[in-house]
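With one protein chain withheld, the remaining protein chains of the complex are depicted in position.
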Amino acid sequence: MVPLSWYLILSAVLFCLGVLGFLLKRNIITIFMSIELMLNAVNLTFVAFANYWNAHGGLLPSGKPVVGLSGHVFVFFVMVVAAAEAAVGLAIIIAVFRTRETLNVDRVNLLKL
Amino acid sequence: MVHQILFIIFALMCVAGAVNLLRQSHPINSALSLVVVMASLALIYLLLGAEFLAAIQVIVYAGAIMVLFVFVIMLLNAGAEERSTGSRIALIVGVPGALVLGVLVGWIMISNNKLLGSVAISPTDFGETHFIARLLFRDFLLPFEVTSVLILIAIMGAVVLGRKES
Partner (left out) sequence: MDIKLFIVAAVIKIVLIVFIMLTGVAYTTLLERKLVARIQNRWGPTRVGPFGLLQPLADGIKFILKEDLVPASVHKGLYIMAPMLALAMSLISFAIIPFGDSIKIAGYTIPLQITGVTGANGARSDINIGLLIILGATSIGVYGIALAGWSSNSKYSLLGSLRASAQMISYELALGLSLVGILLLSGSLSLREIVRTQESTWTIGGFNTHLPHWYIFPQFIAFFIYLMAAYAETNRIPFDLPEAETELVAGYHTEYSSMKFAMFFMAEYLNMFTVGCLATLLFFGGWHGPALPFLPPLLQALLPLIYFAIKVFFFIFLYIWIRGTLPRFRYDQLMAFGWKFLLPLAIANIIVTGLIVALG
């Protein structure tokens, strides 16, 4: 019997590590990967609370019962959006690399080359 | 007891992978650490009863999105990252801010420990595929169709952005 708060604390730790990576790293691809880490932390929160709602029931304000499994469906959508974002983001990174020849974000700070 | 040991092992793998992502200088090592994080998250989803999501996490996230990242790192072949100082504000405000956020969220969770209850591993059919399919294709049909259009737009965008100037 693992307390649910442990899962949520793990999720918070992963999210903070993602934020730290986003702020501290200089390589654009590593920054992008920190964003993916943050998304994964949020997914863990969704799945943990889906388990909670399934185990404890409850009613929405409209009077309908809470479907715990909708947390899983949310995670599904988050994964799909993350995949789309990864594809477009990496295409942008490749386009930037072609002109600037560097992946360091501090070098890509002027509109003019 | 076994549940707690398993959770602690997988959680340590997760956090170790995430810390390694920050510590490594070459992006390929960071990418592989992120794959370890995603695989251990899939195992944690199994502990939470989300079997379909665990499989999807491995197939989509670790097996497709991260392969894309590894591809791009291999193609661009830019080498290890150089230490350069960027915005000072980000370091002075951001790092303590992130730590405060983490500690705050953790403290709120611990103080609500009784309310949140605990997770039990038991043979239920909670996260089974046909239940998720029923939700996805009946109650959430509109978001499903919208995300399929979103993927189409992303594919077109990626193809256009990745093309060489002719």
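To keep things simple, chains are lettered A and B as they appear, and every chain counts its residues starting from 1.
Rule of thumb we're sticking to: a contact is a pair of C-beta atoms (placed from the backbone, for glycine too) under 8 Å apart; a residue touches a chain by one contact, two chains touch by 3 or more.
Here the structure is a predicted model, which means the values were calculated and not measured.
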item: Omitted chain's touching partners, listed by label; value: B
item: Which of B:48, B:62, B:78 or B:98 contacts the chain that the document leaves out; value: B:62
item: Residue of B:13, B:28 or B:150 in touch with the missing chain, whole complex considered; value: B:28
item: Touch list for chain B against the chain that is not drawn; value: 28, 32, 35, 51-52, 54-56, 58-59, 62-64, 67, 70-71, 74-75, 128-130
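In this section, only the chains that are shown with their structure count from here on.
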item: Touch list for chain A against partner chain B, complex; value: 1-10, 12-21, 23-27, 29-30, 32-34, 36-37, 40, 43-44, 47-48, 50-52, 54-56, 67-70, 72-73, 75-77, 79-88, 90-95, 97-98, 102-107
item: Partner chain A, residues of chain B touching it in the complex; value: 3-4, 7, 11, 14-15, 18-19, 21-22, 27, 30-31, 34, 37-38, 41, 44-45, 47-50, 52-53, 56-57, 60-61, 64-65, 68-69, 72-73, 75-76, 78, 81-86, 90-91, 94-95, 98-99, 101-102, 105-106, 109-110, 112-113, 116-120, 126-127, 131-132, 135-136, 139-140, 143, 147, 150-151, 153-155, 157-159, 161-162, 164
